[in-house]
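With one protein chain held back, the other chains of the complex are shown just where they sit.
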Amino acid sequence: MNAKKPISNTEDYLRMYRQMVRIRVFEDNANQLYLSAKMPGLTHMYSGEEAVAVGICEALTVSDKITSTHRGHGHCVAKGASFKEMFCELLGKEEGYCRGKGGSMHIADQSNGNLGANAIVGGSMGIATGAAFTAKFLGKDDVTVCFFGDGATAQGLMYEVMNMAALWSLPVIYACENNGYSEYTKTQEIAAGSITARAEAFGIEAHQVDGQDVLAVNELTQKLVARARKGEGPFFVELMTYRYHGHHVGDINREYYRPKEEEADWKEHRDPIKRFGAWLSKEGIATQEDLDAMQADTRADAKAAVDYALEAKYPDGAEVDMHVYVE
Amino acid sequence: MNAKKPISNTEDYLRMYRQMVRIRVFEDNANQLYLSAKMPGLTHMYSGEEAVAVGICEALTVSDKITSTHRGHGHCVAKGASFKEMFCELLGKEEGYCRGKGGSMHIADQSNGNLGANAIVGGSMGIATGAAFTAKFLGKDDVTVCFFGDGATAQGLMYEVMNMAALWSLPVIYACENNGYSEYTKTQEIAAGSITARAEAFGIEAHQVDGQDVLAVNELTQKLVARARKGEGPFFVELMTYRYHGHHVGDINREYYRPKEEEADWKEHRDPIKRFGAWLSKEGIATQEDLDAMQADTRADAKAAVDYALEAKYPDGAEVDMHVYVE
Amino acid sequence: MTNSRNITLSEAVNEAIAEEMRRDPTVFVIGEDVAEAGTPFKILSGLVEEFGTDRVVDTPIAEPGFMGLAVGAAMTGTRPIVDLMFGDFLFLVMDQLCNQAAKTHYMSGGKLNVPLVLRTNLGATRRSAAQHSQSLHALVAHIPGLKVALPSSAYEAKGLLKSAIRDNNPVVIFEDKLMYNDRAPVPEGEVLIPFGEAHVLREGTDITLVGTSSMVQVCNTAAEILAKDDISAEVIDPRTIVPLDEETILTSVRKTSRAIVVDEGHQNFGVTAEIASRISEKAFYYLDAPVQRMGAMDVPVPFSPALEDLTVPTSEGVAACARAAVRGEL
Partner (left out) sequence: MTNSRNITLSEAVNEAIAEEMRRDPTVFVIGEDVAEAGTPFKILSGLVEEFGTDRVVDTPIAEPGFMGLAVGAAMTGTRPIVDLMFGDFLFLVMDQLCNQAAKTHYMSGGKLNVPLVLRTNLGATRRSAAQHSQSLHALVAHIPGLKVALPSSAYEAKGLLKSAIRDNNPVVIFEDKLMYNDRAPVPEGEVLIPFGEAHVLREGTDITLVGTSSMVQVCNTAAEILAKDDISAEVIDPRTIVPLDEETILTSVRKTSRAIVVDEGHQNFGVTAEIASRISEKAFYYLDAPVQRMGAMDVPVPFSPALEDLTVPTSEGVAACARAAVRGEL
């Protein structure tokens, strides 16, 4: 792991670890809900990519903003959301973050600065850039991080808003989660040239970083966030990562587009939680038992939240035409 | 002038010269029609940019395709259109290329491979890429040139189709006519970074060329067209040029966005027709009298076409709901 | 015509495309994950094996881009079938579809054609929330130059799609996502349903139920419910809304003197308004009750099953409305 200049202290490290575990555990439960036919619709698992969301969000304050994607549970947890409201949302219950109206693909948590997941690939790039515009316009020092996948780099909107962000030095960080695939297609089949060069062509400083190394991600993000706050933005970061599950929970047989060995290799050798856990032990920051206890705690939390959400009530039918317009 | 390896012979040179003159004369007449309130609507003059359209189109065959823009008369003439049908179109007459239904902003001449002007900035980028797709798909060796302005580089569509053209090695040349302005705004205020780098980031070979030097434009295009025919495309060319008139014929007072001196300087020192005429004389290819005669001829042609078009009949009212659907 | 078999709507679409691709080498399919994956709905499975990646073309996630590319390809001698994974993504391709494809033939004075098919879908109640559940066919129906087909079963899916592929105009065809696995008898080989010919599914004398796409079965079931009350409902599926077979609808309403128009798009400024207002105008003197409209609720589609199911018209709702009409309660 790359931690030459640890900016964080022990508490920060442990929180990062815990947040990664929370994402993994959240997804395991969500997947289970799907497999046991208790969840309406489909959902997209973030497992394997935890170091990206956590490394980045740990460099942000509560009032900093993020925009998220269809694969958004990780961002939501990392930005501070709690299990109960998240599971309620996934199950379409009234106590969900969006009163059950959004579901997995639209989960938002504006109290923590999460402006929402988005079911249009690339659809939130304008929103993120606009949030950064607001910060500059109102003279706040908030930074916005725009999460999106490698597949979203094919959407023209990205180039339109990067151009404006660059012209106007907006405090936005474009965070491209390159997990090697968009749906059932390898990134190299749908992305010509170089992703970082595309940002650079607009005069935007671009970085590539190992998305499985939470400290590397966090360190880079801290620097860029600080600079963005000073008006040196925008920035672009390509985070090399991997999703463990299928494109969505129903994508079970995937050998036709990616080999099992590849999946096994990432899980075995590049798992962000294992790697960070090993580093924490090695540095004497936490023992394996501490970490195991944290995992057990988190699993218990998740179970309680799931149980709660399963029992929670659906929104009343009368809500169906509420919130179409603000009063 | 740059003509180290003249690929063309005397006849080619003279045709290029004549074509540039034809564009200039066409535009002078169109402007006059506007100023004398004989033309419906507005139009955008190509004057000053003649070497771009002519240098490129002279490197194409009749079956090669082009897509054009709101500033499209130059492309249309250069690709082989005749005055009569063009003026008829500008005046909304039945004998126009589009039976008066398209007008200046939609003039098309499919018999010469001009797939049409477009009133949506950047709107034809998909069409051009699709025409190149057809060539590859049907195993033809046609090349397509997509003309567009510097302003159009802000449209996301460009990046979407460049990505596909690069992935699939399509025989398309993206020709960016950088005339320094989009409407009333300087290019540097609306384009961050580098325009050619944006193409290069998609793995597309990009060139910048003096758009006032018809031989330089033609030589480069000939090479790229030949390579595109062999499957080495796509390519991107940024042509540095200047429009003499306002954004449109009604844009008369423009000092607030560009100084008169700048206009005078381009007309004086970088006029493509003057420069090429001087080179033709110097090389002994044509005397000044030859050139003057050509100009006079062309003016007479244009006058005849304008007179014809002014008298020509409007489409019958019954045509209004024809051509909505192909039978 | 050859044997009919019961096949799914998804198989019908696949078969229509395969047949047309065999018949005409200029036909190709383009879209996201259409090749090896055969689309996320697996509708196109097998096509790439038969026709290769040159004719079943996987694209980047760039809807405006590949839509625009298809327009240019269509203008120059090919017949693209564009696969738009969700109808909701229409909003991304509107410029290329409505400003370019729809207008090219007209703007060129009839010289250029854009023979392309845009295949996409509609339909809620899949728990896919507001951006993956819309039924947006009213929007494209408003734009002259486009044709709009709404297959209501596997049979129509095959017959309309084959006609669409041979049409020289841009055609948008909306499949109902919830019907992909529904079976119906479909002939092998040639099935061409002409555009602008409505289908009378069921004859009746008391009321006309005009349903589109997913709502055809809803109307049919409503008619069965009504039959138990001795109310005889005629059920009409326009099959294409542009062109619209006004005559079949009007003839029916002139006979029944009552009508309900049911469609899964939002009600406000939607398809039901067009059809209902044509009936009200042109069968005015025959009407015994005001023409009723039942569209989807005018709300973004909610995720929660408890809410989503309230947004779409149901057979019971249609039957109740019909009863009220027949009893003179409206």
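By written order: A, B and C. Residues from 1 in each chain.
Keep this in mind: a contact is a pair of C-beta atoms (placed from the backbone, for glycine too) under 8 Å apart; a residue touches a chain by one contact, two chains touch by 3 or more.
This is a predicted model, so every value here is computed, not measured.
Across the whole complex, the hidden chain's contacts among the shown chains comprise A, B, C. From the options B:Ile23, B:Val54, B:Met125 or B:Ala152, the residue with contact to the unseen chain in the full assembly is B:Ala152. Within the set A:Ala226, A:Ala300 or A:Val324, the residue that contacts the chain not displayed is A:Val324.
Across the entire complex, the residue among B:Lys101, B:Arg243 or B:Arg270 in touch with the chain not shown is B:Lys101. Contact with the omitted chain, checked across A:Pro40, A:Gly72, A:Gly116 or A:Pro171, is made by A:Gly116. Checked against the full complex, the candidates A:Lys65, A:Lys84, A:Arg198 or A:Arg275 give a single residue touching the omitted chain, namely A:Lys65.
Along chain B, the points of touch with the absent chain fall at residues 40-42, 92-93, 98-106, 118-123, 151-152, 154-156, 182-185, 189-191, 247, 256-257, 314-315, 317, 319-321, 324. In the full complex, chain C contacts the hidden chain through residues 88-92, 94-95, 97-99, 102-103, 106-107, 129-131, 138-139, 141-145, 241-242, 265-266, 268-274, 276-277, 280-282, 284, 287, 289-293, 298-300, 302, 330.
Remark: the residues of chain A touching the chain excluded from display are 65, 67, 96-102, 106, 108, 110, 115-116, 118, 120, 123-135, 137-138, 144, 156-157, 160-161, 163-164, 167, 322-327.
The rule is short, and it goes like this: only the chains that are shown with their structure count from here on.
Separation between the centroids of chain B and chain C, computed from CA atoms only, is 41 Å. Shared interface positions of chain A, defined as residues touching 2 or more other chains, are 154-156, 189-191. For chain C, the set of residues that touch two or more other chains comprises 59-60, 62, 64-65.
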